[in-house]
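Every protein chain of the complex appears in place save one, which is left out.
Each chain carries a letter (A and B) given by its place in the written order, and its residues are counted from 1.
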Amino acid sequence: MSNSPALTVERPSAAPPPKRRASTTKRKQHLAAYLFLLPFFVVFITMLVVPLVYSGYLSLFESKLIGGEVFTGLGNYVRAITDPLFLEGLGRVGLFFIVQVPIMLGLALFFALALDSFRARGSKAIRLLIYMPYAVPAVVATLMWGYLYGPDFGPIAQISRAVGLGTPDFLSAENMLGSMMNIVTWEFVGYNMIIMYAALRSIPTELYEAAEIDGAGQFRLAWSIKIPAIRPAILLTIIFSVIGSFQLFAEPSLLSIIAPNVVINSYTPNFYAYNLAFVNQELNYAASIAFLLGIVIAVVSYIVQLGAQRRERRERGLS
Amino acid sequence: MGEGPGTPAPASEKKEEKVMRNAPRTALALGVGAVTTALLLSGCTPGGDSGDTTGPITDEQREEALSTPTELTFWTWVPDIENEVALFEEAYPEIDVTVENVGQGLVHYQKLRSAIEAGEGAPDVAQVEYQYIPSFVLPESLLDLTPYGADDLADGYVGWAWNQVSPGDEVWAIPQDVGPMGNLYREDILAAAGITEPPATYDDYAVAAKAVKDATGSYISNLGATQAGQMIGFFWQAGIKPFGYDGSETVKIDVNSAEAKEVATYWTELIQADLISTDVDFNDTWYQGLANGKYAGWLTAAWAPVFLQGTAESTSGLWRAAPLPQWSAGEEVSGNWGGSSDAVLASSENPIAAYELAKFINNDEESAMMLATEQFLYPPQVSVLEDPTFVDQQSEFYGGQEVNKLFAEISTTVDTDFEWVPFMDYVYSTYEETMGTVIADKGDIAAALDVWQDELVKYAEDQGFTVE
Partner (left out) sequence: MTSTETRAAVTIGDATGSRRAARHFAPERRRSTLLTVLLWLCVLYFVLPLWWLLVSSTKDNAALFTTFGLWFGGDFSLWENLQTLFSVRDGIFTRWLVNTFVYSISAAVGATLLSTMAGYAFAKYEFPGKRALFSATLGAIMIPLTALALPTYLLFSSAGLTDTPWAVIVPSLVSPFGVYLMRVYSADAIPDGLIEAARVDGAGEFRIFWQVGLRLLGPGLVTVFLFSLVATWNNYFLPLIMLNSSDLYPITVGLAQLQSAASQGGGSQALFSTVITGSLVSIVPLVLAFLFLQRYWQSGLATGSVKE
């Protein structure tokens, strides 16, 4: 998993090694570096790597209620890539990613730019209020939206009926994914906005002044200067969103309590893995689903980064 | 470990099997590195402590166990069961019981299974609903209670409830409460449709459903779209045996028998005629439906009368209880929906005290009566069902009716040998997906039974069972 070029690009400024020191000093510094890293990596290894290896190991076995554990090699993986439930779930989160992420990040970018332009009254309050949902636990957010969506007593349905539009059914099979997208959008627009906004705020001012003297409008300013300047931040939010959408778990698991016939156990791959492990008692198969999901996420992230790099190269070539 | 006087020995093959099952885990641990090796190895041989005595526990052993300072853990989601436990601790001051509510239903079982799997942190006594008992019997997680004298309790229980905890020679748990099914209905709404007697047969019920809908706009009842327990209760009443388990490797799965399809078709027709609603139950919308007359009744279990009383307070006095409608006139049969038992885990280090706790909670006169009258769990104990303080209670909510007495009578009409398969979690969760979606969409439930059947058979075979 070393495919994060955008995140790993070495900064040339990072301490060029001072010329010709005694090698003991160097070794001392290496030692210090390792000691600084040690606590993090001890926890990293025990809490992430070991369970991961363990889980990978488990995924090579098959466990049956009768007969116990048997080695199957890649049997579980073969089963997974032909398992319609897994593939449907993957398709669902894929759709989620394609539809929800552009909306969420588009909104976030719009708000960030709008706030950065200082053209609205009460910018500071707006920023905080949009950001606030991020501080709300997914458990509470889903619970809240569950009530708001309610067909009988939910305020949305109440308003819709009062206006004569009938009762919208947010929790039906057709609308559920959209309802989930809405919850996630509500939760994370502010978070992404803040990342972009923070990036906008640290663009050197000189860049603007020239353009403003040229009489460039706000839109052109945003399009040709601001957005390119914060491209790394945008890429970061996209990567986080890839991970977030493909690992969708809390929302489906909580909505399945309200609408168990719609949010089935395999609704998203992550929720599927959880149910396989805990309900179906197929821990080994669950482990292989989790692994495949991790691989899918890595591949999609890689494609996103590759796309971003190519675009950058192309634009550089043009200018 | 294993100092408890006279722990009956789990057969030694069991132990070997455990070790075998854990073998890959151990192998991994050796590979990963020192820290983890230690972590893993220490957890590798769960439970399996044993003494060497087989045969019944003697009185001396019991005396000794109950007078030795002991700590027990009890997982249950019965609210305020601490009160009954306090009675036990009063009777046996040396025993200290910690009650934990680790969650309700599925969460509870997930945690129980995880703890058993991990070989650490499992309780001594756990609440287990009847349908889940086989799933704990299969991996040998429960202690057979016959050597502890559980057999003697059989006569104190209504027969079908006892069969649930003891389908064969062994006794796996002590029954705590049951849910024989009946019909709770709004007398006023039915009367408004000209119906003065609760429908006696399902034919009458269908007619009444039409009359009620036409006259008042209410549904005569709601069939919870994802409520497998209710549907299985209807099957139970109709004498259908969809499941069976021989205690080792053979299961019976027959959810799409001709009889089951008849039941399914009956409901399909009512639902498609919009006479029965199919809202998902036990959520706020459904609660309000009970309170505001959207549903004029509820075919439910004996634990429901008090539950409803709390939910639909504003309609007090308007409700009545009756037996379920019957498939043929003159019959008197019912099914069961819900109810729990208390089981002792095989891993318990103090099995005698644990057994005594499970027994005491549900059999001590005062404790059993408290469960029935304070936690409103519907009792399976004959003594309580015959006790006037329980059955003669008149309920305002039901217009002064003696609801407990009615359900005590229904309780004697429940079919006696209904069985389960050892993977009911899966059965219920696939019910939601195969049946639930169809019921909610007003589709053909009988056809959905075939899909459900196929899913279940496939799962059972994949898991290595022989399907009958």
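The rule is short, and it goes like this: a residue touches a chain if its C-beta (ideal position, glycine included) is under 8 Å from a C-beta of that chain, and two chains touch if they have at least 3 such contacts.
Since the model is a prediction, treat every value here as computed from it, not as a measurement.
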Touch criterion as defined above, residue of A:M176, A:A233 or A:V279 at the omitted chain: A:A233
Residue of A:I103, A:I227 or A:A298 in touch with the missing chain, whole complex considered: A:A298
Chain not shown: contacting residue from B:E64, B:E117 or B:E349: B:E117
Touch residues of chain A, complete complex, unshown partner: 1-4, 6-11, 13-15, 17-18, 28-30, 32-37, 39-41, 43-44, 46-48, 50-52, 54-55, 58, 107, 111, 114-115, 117-122, 126, 128-141, 143-145, 147-148, 152-155, 158, 186, 189-190, 194-196, 198-199, 201-205, 208-209, 212, 230, 232-233, 236, 239, 243, 246-247, 249-250, 254, 257, 269-270, 273-274, 277-278, 283, 286-287, 289-291, 293-294, 297-298, 301
Touch list for chain B against the chain that is not drawn: 25, 36, 39-44, 75, 77, 79-80, 100-105, 107, 110-111, 114-115, 117-121, 282-284, 287-288, 291, 307, 310-311, 313-314, 375-376
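Heads up, the rule we're going with is that only the chains that are shown with their structure count from here on.
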Geometric centre distance via CA averages, chain B-chain A, whole Å: 41
Chain B residues touching chain A - in the complex, by the definition given at the top: 17, 20-21, 23-24, 28, 32-33, 35-36, 106, 110, 113-114, 138-139, 225-226, 249, 280, 283-285, 288-289, 422-423, 425-426, 429, 432-433, 436-437, 439-440, 459, 462-465
Residues of chain A touching chain B in the complex: 46, 50, 53-54, 57-58, 61, 64-69, 71, 147, 150-153, 173, 257-262, 264-265, 275, 278-281
